[in-house]
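Apart from one protein chain that is not included, each protein chain of the complex appears where it belongs.
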Amino acid sequence: MSIIISNEEIAKDIYLMTIEGEYQGKMGQFYMLRSWNRYPVLSRPISIHNIDNGSIQFLYKVFGEGTRMFAELKSGDSIGLEGPFGNGFPEPEGKVAMVGGGIGIAPFYFAAKHIPEADVYLGFGQEAYLVDEFKQVARQVVTNVGRSIIEDIEPDQYDMVYVCGPHGMMHAVADKAKHSSAKVYVSLEKRMACGIGACLVCSVICHEGNKRACVDGPVFLAEEVNFDAENGL
Amino acid sequence: MSIIISNEEIAKDIYLMTIEGEYQGKMGQFYMLRSWNRYPVLSRPISIHNIDNGSIQFLYKVFGEGTRMFAELKSGDSIGLEGPFGNGFPEPEGKVAMVGGGIGIAPFYFAAKHIPEADVYLGFGQEAYLVDEFKQVARQVVTNVGRSIIEDIEPDQYDMVYVCGPHGMMHAVADKAKHSSAKVYVSLEKRMACGIGACLVCSVICHEGNKRACVDGPVFLAEEVNFDAENGL
Amino acid sequence: MQRMACKIAGVHFNNPVVMASGTFGFGKEYAQFYDINKLGGISGKGLTLQPKAGNRGIRIWETPSGMMNSVGLENPGIEMFLEEEMNFWETIEPAKIVNLGGGSIEDYVQGARLITEDTYKRREQGLHGVDLIELNISCPNVKQGGIAYGIKTEIAREVIREVRKATTLPLAIKLSPNAENIVEMAVMCEEEGADAVSLVNTFSAMKIDIKRRRSVFDNGYAGLSGPAIKPIALRMVHQVAKHAQIPIMGMGGIASSEDAIEFIMAGASVIQIGTYNFMNLRAGEEIIAGIEAFMEQENIQSLDEIRGIV
Partner (left out) sequence: MQRMACKIAGVHFNNPVVMASGTFGFGKEYAQFYDINKLGGISGKGLTLQPKAGNRGIRIWETPSGMMNSVGLENPGIEMFLEEEMNFWETIEPAKIVNLGGGSIEDYVQGARLITEDTYKRREQGLHGVDLIELNISCPNVKQGGIAYGIKTEIAREVIREVRKATTLPLAIKLSPNAENIVEMAVMCEEEGADAVSLVNTFSAMKIDIKRRRSVFDNGYAGLSGPAIKPIALRMVHQVAKHAQIPIMGMGGIASSEDAIEFIMAGASVIQIGTYNFMNLRAGEEIIAGIEAFMEQENIQSLDEIRGIV
């Protein structure tokens, strides 16, 4: 168990949790979090939002029972986390765009710190948050509230596009980039149990067969994913 | 849901919780407490330890999952409580002794406030607590750590003896008082579900048939209880 | 709300929310917490011909998201019920269901007769009487060495056939999830002329005290209920709805209006709430309001639109 330094609501239902300790991890990897003992049964996969000396941060949206329990935690409370899990985004080769939709922006703060020369596109439904923080680490930040962030990005201008957001948005970016030279990487959300590749509840339908979101992903080259068969959660 | 004013560990595994609000209740009655939504399923019966203007107090011992969850609550957290339930101790007629064993002392603070002329006997296993507080409200307080409190009380000297503690202790006091003129009242602990008399999981075997601990009790005249058949929890 | 109304075997329910037998007494206790006239129906505490003291020892054990009970049908007997509790029932609106248990077929038959006669007498006097008998076949069959009637279809058939002859009141059979084949059981109930099935009763389950090296229950096994069993109970209701025509009172772990709606979508005509009453003393009121809100939100005019839709 680790100790929570702070856990603040930074926008409606969006929380930033900071946990004490020395943590490992690469951009796009995730941890399995549980702040309870027996109930609910499963831990929750949450992306690394940031790692500093002595702490790790998660940015999460209150969605159901588990994230609601996270939101109730206060400084000094304890939480269990296992990780880092998953492959993470590949190292950059050429010019990189990061496209986050909604809470899908979570992994890109850590990613932007790692690749400061990348362009960051942040799409919000109703209310923007953390934009100033992103601006401090990224070369360029494009934000968009209420409209689709997909319109703002020109895949042709990039060699690699990292996407995280709703399933439909990832599919759409992949489609938009189809005839460009950009390689699109999507971070897929799947329900998970073990988080380490043993149970096969998180299979992603790819053209070459199933892959496990928790170890072979969560980041996939968009063109390997069979988006016609794979409909996310 | 009500708001917790404070929740302090006053001795090892013994907590005193103070909750904000105007509450009703008589000595020996209890509330059903739950500080959780869905898990665990059942609420926990806890005796009224004290009621003041604007607050109610419960004194509890950490025993299993539910009381452990109570112990984690902090000032400002919320908790659900329903009550008061049960019959409570009868009004005094003549000279009263109150005999509490272990956490069974809980109801007698409120009872002693109500009957200041009563003698209070407090038996502790390893460590005494709240003795000064009891002394402020009761005429006489006899404490005993490590030995059996049953030895200290002479039933003949009283008209009524109220007992709360381990089942065996209540049985023993009832036996000791058998040939005295004192009427012995025991507060029985039974597992409960509804707490209001509807489900019959809390039946106490009495000479005249079953009675429900939650509404016909938890306080019973010792002589009505069939102690040969009824073995508590 | 008119559009929540349901009917089973001619019995009108103002809404599909019925309180389950053994968890709600006869309603009096809960009436302190909300207006129980809001309820669709109440299935009273299980009754037997003779009064029963129930089981000794521990009667309840909490489990993860559930509870086990071993009350053992403690009840005052049918006559006492008819003399005392029926007067209270005459004053309330929800559909009135008598839950009938027994040890021998004769007990069941005799119990059904008493209730039926009493109701006809009451009706002659302008009173209401009982709306429906719910036959609890989870009781141990004394002749068959204590194995419950509700396990094997052909043994259950015997008791249902006899009780069906003994009463002209609407008759529901409360099925046990421990039945070997729940679909076959429901089809048999239909064949024998029952008007509805209630499912599920509690699951046979166990808890061992490892220090004392014995079951915590004097009886060995006890009945599991509560949210833990909901996924299995829902599957059983769905299976029965798909393979039989008989109306269903669905239950097992319902603890929210969403759960209740799932049972209706699986095919239940009405639903029953048991253990959730212990989690929330105002369970009935809350679940009715929740179903109503869902109907509003999804613009559903009658529960028939969604019943059995899955």
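Labels A, B and C are assigned to the chains in the order they are written; within every chain, residues are numbered from 1.
Everything that follows uses one rule, which is that a contact is a pair of C-beta atoms (placed from the backbone, for glycine too) under 8 Å apart; a residue touches a chain by one contact, two chains touch by 3 or more.
Small disclaimer: the values here were computed from a predicted structure and weren't measured.
Contacts of the undisplayed chain with visible chains (whole complex): A, B, C. Of the candidate positions A:Ser43, A:Gln57, A:Asn87 or A:Ser187, contact with the hidden chain is made by A:Ser43. Not every partner is drawn; the one left out touches chain C at residues 63-66, 68, 180-181, 203-208, 210-211, 213-215, 221, 224, 226-232, 234-235, 238, 253, 255, 258, 261-262, 265-266, 294, 298, 306, 309-310. Chain A residues in contact with the hidden partner, per the touch definition given at the top, are 34, 38-43, 82, 191-203, 205, 209-210, 215, 229, 231, 233. Touching residues on chain B toward the chain that is not drawn are 38-39.
Here is the rule we go by: only the chains that are shown with their structure count from here on.
Taking the mean of each chain's C-alpha atoms as its centre, the chain lying closest to the overall protein C-alpha centroid is C. A separation of 47 Å divides the Cα centre of chain A from that of chain C. Inter-chain centre distance (chain A to chain B, centres taken as mean C-alpha positions): 52 Å. Shown for chain B are the residues that touch two or more other chains, namely 38-39. Shared interface positions of chain C, defined as residues touching 2 or more other chains, are 64-65.
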